[in-house]
Every structure is written in C-alpha cells, then in structure tokens.
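Some chains have been omitted; the remaining ones sit where they do in the full complex.
Going by the order they are written in, the chains are A and B; count residues from 1 in each one.
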Amino acid sequence: MYQKIKALSKDYYNETVTIRRNLHHYAERGWLETRTACLIATQLEKLGYEVLCGEDIMVKEARMGLPPETILHLNYRRAQKEGANPKYLEKVKNGMTAVSGIYKNGKGPTVAVRFDIDALSLIEEASHDHYPFKEGFSSCHIGAMHACGHDGHTAIGLTVAKILMDIKEHIHGTVKLIFQPAEEGVMGAKCIAESGFLDDVDYIFAAHIMPQESQNYDLYLGMNESFATTKLNVTYHGVSTHAAESPQFGKNALLSAANCIINLHSIPRNSDGQTRVNVGTVHAGTGRNVVPETAKLEIEVRGLTSELNRYMEIYARDIIQASALMHDTVVEIEEMGKAYALECNSSFMKEIRNMCDDYLPDLKLSQKDLSPLGGSDDFSYMMTRVQAHGGKATYMKLLTPVIASPHNSAFDFNEKVLEKGPRILSSLVYHLLK
Amino acid sequence: MYQKIKALSKDYYNETVTIRRNLHHYAERGWLETRTACLIATQLEKLGYEVLCGEDIMVKEARMGLPPETILHLNYRRAQKEGANPKYLEKVKNGMTAVSGIYKNGKGPTVAVRFDIDALSLIEEASHDHYPFKEGFSSCHIGAMHACGHDGHTAIGLTVAKILMDIKEHIHGTVKLIFQPAEEGVMGAKCIAESGFLDDVDYIFAAHIMPQESQNYDLYLGMNESFATTKLNVTYHGVSTHAAESPQFGKNALLSAANCIINLHSIPRNSDGQTRVNVGTVHAGTGRNVVPETAKLEIEVRGLTSELNRYMEIYARDIIQASALMHDTVVEIEEMGKAYALECNSSFMKEIRNMCDDYLPDLKLSQKDLSPLGGSDDFSYMMTRVQAHGGKATYMKLLTPVIASPHNSAFDFNEKVLEKGPRILSSLVYHLLK
C-alpha cells in the first residue's frame, strides 16, 4: 500500500503544482482566506468528504486579531468577484475561514492532519529572478503574498484528501483534514481548539515546508525550541490639551506608552531559558502642539516554554497597567494571538521513524528526531488540546531547497516537495488507521 | 484725514467681506498658499504698488517645515486649475509664497505692516450652525481651513492697500505691505527676515483678530506672554531584526525614542519663568515581530522668553542625541519652525495710544497696553530683526466676537472687524508717515 501511495503522489504531482500556483496567485491574508476556503470546501465535497466549516468548527469569539468590519466586508465582495463558491462563501465570510473534511470508516482511532492556508502582508518581488513572477503566478493581491509555504501546505492537503479517498477501504477509523486560517500572528488555531472539534482526536500532526540544509534530509520528525508567545495590542487613552496653554489639563498617553516600552524591555531575564519581548510598532498623537490623546502599540512576548511565556506575559501585563496609572491614562489590552511551545510526543515520533524505516526506505530521515523551530506556531494550540485529552501529536519539517528565507518578498520553494509531502502524510494516516 | 480713512474703510467694507470669503473658500495651508499669493500680487499690481515676491524677499534655504516635492507639485497644478495668475504663479510656486507691495513717496521713514495668509490642517465643520457653511463659503479644500482668522488678515491687508493709495500724496516715506506665508507652525517669517528686506524698516506692526472679552475693547496695543519656540522633527534610524530569532542584531530605534520622550519631559523646571516641551506624535516600526528600524517624532519646546526657549532647546538637543547613543542608533534632527518671544516697544505703543486718543476717540482701547498671547507667533522673527536694526515694533490684538475658539473646526469671527481693521492700520501708517 505504501508503494501505491507513493505512485499516487507522483500521479497527482502536476495537479498539486497547479493548485499551489493558483493559491499562490490568489494569496489571502489571515481571516481573509475566503476564496481559498471556498475552493477547499468545494474540492473536499467533490471528493466525498463531510465538509464542516465556519461556525461548525470555530468559536467565533475566540478568534484573535480580526480585521475591522469594513475590511471583512470588502473582502467578501472581492472573493465573490473572484468566483468563490456561493454555497460556502456565506458560511466562511467575515473571518470564519476554517474548513475541515471528515471521512469515517468503521471503528478505529481518529487522526487529524492540519494544513495552514493564510498568506503574509508582503508585496511580492516583481523580478524575473523570482520564479513565481517569471512564471506568471505571483500574487495578484498587492500586499498579500504566500512567503511561508502555506500555499504548498494547502495544495499538499488537497492531494492527501485525494489519495486517502483512493484507498478509503483500507482506512479504519476517522480522518479529519483541517485547513486552518490565520496561522501568521498565531491567531487562528485557538478558536478551532476551543470548539471541541479536536477532543476525540488520537493523533494529530502537521508538516511545515522548511529550507533543506547541507545534509539533504527529507524530513525531521518533530520540532522543538519553538517559542510560546502572546501577541497584544495595547492602546493608551489619555486626554489631549494644548501643550503650551494648559499642559496640566492633559493626560499624556505617550508618556504612558514610553514607560511601557522601556520597562517591557527591562523584564528580568529568566534562568530557566530564553525569553523575548518586542514592541514592534507605535503610533501616537495628532499634532506637534497637542498632548497626545492616544498611543497604540503592537507588542509580543515569547518564551522557550509555555511556562516562560507565561512569566513574560504576566510581567508584561503588570507593566502595561502600571504605565497607565503612572500618567493617569486608561489602557485597553487586546489579545491578538497566542501559541504554546511545541512539545512533540517522542513515542509518536518513534512510531513514524519505524514506519519510514520499514516502508519508506528511500526517504532520508534526520538522525535526531527534533529540529529547532526558532519562531512560534499556533499548531501548538491544537497539539496541547489533543495531548490534554490523551492524544499524541507532532509537528514535522518537510525539507526542500528554498530561495530566500521565509517571510521575505523573494521567498520561493522547490516544488519537488509537493510530491514528497502528500506521500509522507498520506502514508502516516494509513499507517495509523490500517 | 483720519475721518477720511474711516469713511474709506466703511466704503470698502463689502469688498473686504467678499475677498475674505473668497479666501476662506479657497483655504490654503502653509507654503501652499499659491492661489492666495497670486491673487494678492495681482491686486497690489493693479493698485500701483511695486510687487516683490518669491525669491525677491525670501531666502529659499531658510524656509522651515516645507512639504515634500510631490505635494508642492500637485499644489501647483491645483492652483493653476483654480485660475491663479500665471505671471505670479511661476514666481511663487514651490513654496515661495511671500508677497509684498511697496509704495515710496519722497523721503521719510519706512513703515512695514505684516499680514499672514495661511490656513490650518482642519476639516471644516459642515453644519448649518456654522456660518461659512450656511452661507456657502466654507473651504472647498478638504483638510485646509481658515480657523485662525488669516483670511480676515489678508482681506484687511488688501483694503489697507487700497486706502493708502487713495491718500497716497499725504504719505511721505516708504510703505511695505508684507503678506507672509506659513505662520502656523512658525515656519515662514524667518526666511523673509533673513532676506534683509526688513533691515531698513523703522516701524513694523501687525494685528491679529482675537476673541472680544466682556470689556468690549476694540484693540490691545501689544501682546506679551507669548512663547518663544522651536519645532523639531526627530528621526531615529536603527537596524531591524527578527525580534525572536536574533534580537541582538537589532538596533532598536523605538528604545531611543522612548528614552527621548521621557527625558524631554524631565528637563528641569526653570525659576526664570515658564517653559514647555511636547512630543506631539510618534510613528515607529513596521511589524509586531520586528525590532523597529525607524521612529519619527514631532517635538516642540517653548519658553516665555527667548532665553528660556534657548535653555529648553539646548537641553532637548542633548537628550535627543544621548537617546541615540543609548541604543546605538543614528538620529536626524530637522528644524521645522522657530519663533522668538514677543517684545513690543512701549514707546511705540504709547505713540499709538496717543493717536487713538487724539484722532480715533470712538475706539474703545484697553487700559493696559499689553495682553497675553499664550501661544507663539513668528512675527516675533520680523520684530526682532527690525528692533536689531534700531526700529520699533508691536503686535496688536483686533478684538471681535467669535464663535468657537481659534484652531477649532467651528471657528468663525464677526465680520464687523473687517471695517475696524483697515481703518486702524491705515490710520497708523498715515500717522507715522504724514
């Protein structure tokens, strides 16, 4: 069967590439993946999956970092014009863009695979050195670009969906293919996890396309050294006044902000491991001679473990509050994203290694199970939920040569990974449910 | 002759109102008063004045707070479309918008009168309670509004020009009527003062429309308690880096900015008198997870005397520089505006009081010569220049009932002042040169 899966992956390769390029061309940012979600849902339906999406698998209020109403509305119109399937458009509009395809065959474990679908806020390189531009599939949405491989993930996911249907009688148990919005900014996983949709899952996994290093490995079985993180938007509201005539009548939102910035950076280091804090943007005030009424900050904290991130977040929230009190302003804190540290189950990684050794011997596996992530990924939210209910989880690296680094406007990956990816993930689903 | 001037002011009243409303409708902000300047120059020429403008009376490099090239260019096109006189348009384009009308008759002193012509960055109230809107002459340039009476000042100036020509044989000496751009933000006077155009002036004065208080005075002979001020734009340039992966490779422009903000506010108080400092706006950073590469601040300092302002400016510049060094960033400081404190000559004010007592007895003069300004006005630059060359100067208040306070989007003044204004100023010119 593993051979058959390998062959199917090869057969579907051209289709996978086509889909990936289509998604790349119509790149959509977090919560705005409306056309993408409709495309996925339509495909899954056609393949015979039970399709759940929008409110079926998301807690509306648990979405973080949602764009304003107006943007959501304009986006709906845009997706409509681009031919999004009206049946699903109504369900996924207004930032309800999660989609899942479910296939159940008798008794057996439940296996979930997650694919993230959103693009980044980048203006794609318009140069003939940039392959997508040269080939004419670079983003037609200015300011949105798939520069982190999620177009590949989604395409891989749809091919996995096809392969599993091709071998469906050999699968015993339940498969949940989950297409998650808004991974960038770690905003989207929480609302799916909190819906309870994962609570019966025995195994969950995902794989992220990553730059291949000199060793030419195909796969890492898990990741570590990821940062747990919390993203906060902070707004100080003060009272403006003419800065020369009556400074004493103002409440200076910018003084609160400046204190917040400096003190956030002075949170004590932690001997348990690396921590991070950043104030990425500040926008404050209306005019030179007016005491600033408002100051808006985009903040993030991180820690190499969920515990370290909690230490940072608690301390940061104290500072944010105290900075308001310091100059008698009022502060509003909005949680824009959150992720835990990745903790892959070693027994599960061992099982995957055994499968590869036995049935996929041509794959070049890393010797160590784990490879550092460095950044943050909110798949950790799903992993933690599944693990809390007794399930097992891992987050793999799918290695392939890349041009430029992820989150760069010239990013591109070698599409060969689009054959390897469906093969590995489908094999693993089959392996767990055979 | 004072009676004749009074009568002329009355005769011209309707014209003055018409011009004021025209200017109000076509409100133009600092350095963009292209249509206004052309209108003034054309009128002065028609009346028989020698017209100097643009480079004739301005030092190009001494202009502060100039808008970017693109804005200047678009503005030129706009003024063109609005019918600006091409003869002058070429001379005043690109922010060279100062205009002066000169009349010389034999030997005698030189008297200068200054009128400021620019509007503010405000969106004018669109309500039927707002007289200019109701009467259909509110600003047709969205985001530009005459909310500080400069439309009135300019209209008064043009009527003064007419009256003086009507009595030109009775004037012995030289008259310079100066129409100054970019008073708001105290940006425009310096470049005129530095041109040397005022160096032969024996008397210079101006009058600002101000809210009439309960005493119903018509005029204050001078102002004090104005702030000397310096306006600075400060940009910190650092190095961005991914805030989680390698914070140590960044140079955080925002940390420099935050230190600058807090420390500017902590400049020691000065026992010689009131001082001020404000950071009015801050814009920094590009994304939550990126160490900010750039932070831009709009800053002003003030002092009740020029000496106190110098104390503040020197201390502030130390702080601005030190904040760069603190986090190894590079700082760029741009001077955007500057004004001295007003120091009206008491002998000059006495002379005006005598004239009013003797010849304009129906005017209600304040008992005290001086009234506080509160804010800053760069007419101080011209006054200081004239005084440095042995001349005398004052800056009067022309009182009239107003709706809402200056710099408010609902500001409006009672147009009766448009009769009183030309009368007082023309009488004074005549008085000094008769």
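The rule is simple: contacts are C-beta pairs under 8 Å (C-beta built on N, C-alpha and C of every residue); 3 or more make two chains touch, one makes a residue touch a chain.
Keep in mind it's a predicted model, so treat the numbers as computed, not measured.
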| item | value |
| --- | --- |
| Subunit number of the complete homomer, 2 shown here | 4 |
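Going forward, only the chains that are shown with their structure count from here on.
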| item | value |
| --- | --- |
| Separation of mean Cα positions, subunit B and subunit A [Å, integer] | 54 |
| Subunit B residues within the subunit A interface of the complex | 121, 185, 227, 229, 231, 242-245, 247, 252, 254-255, 257-259, 261-262, 265, 276, 278-292, 295, 298-300, 302, 336, 374-376 |
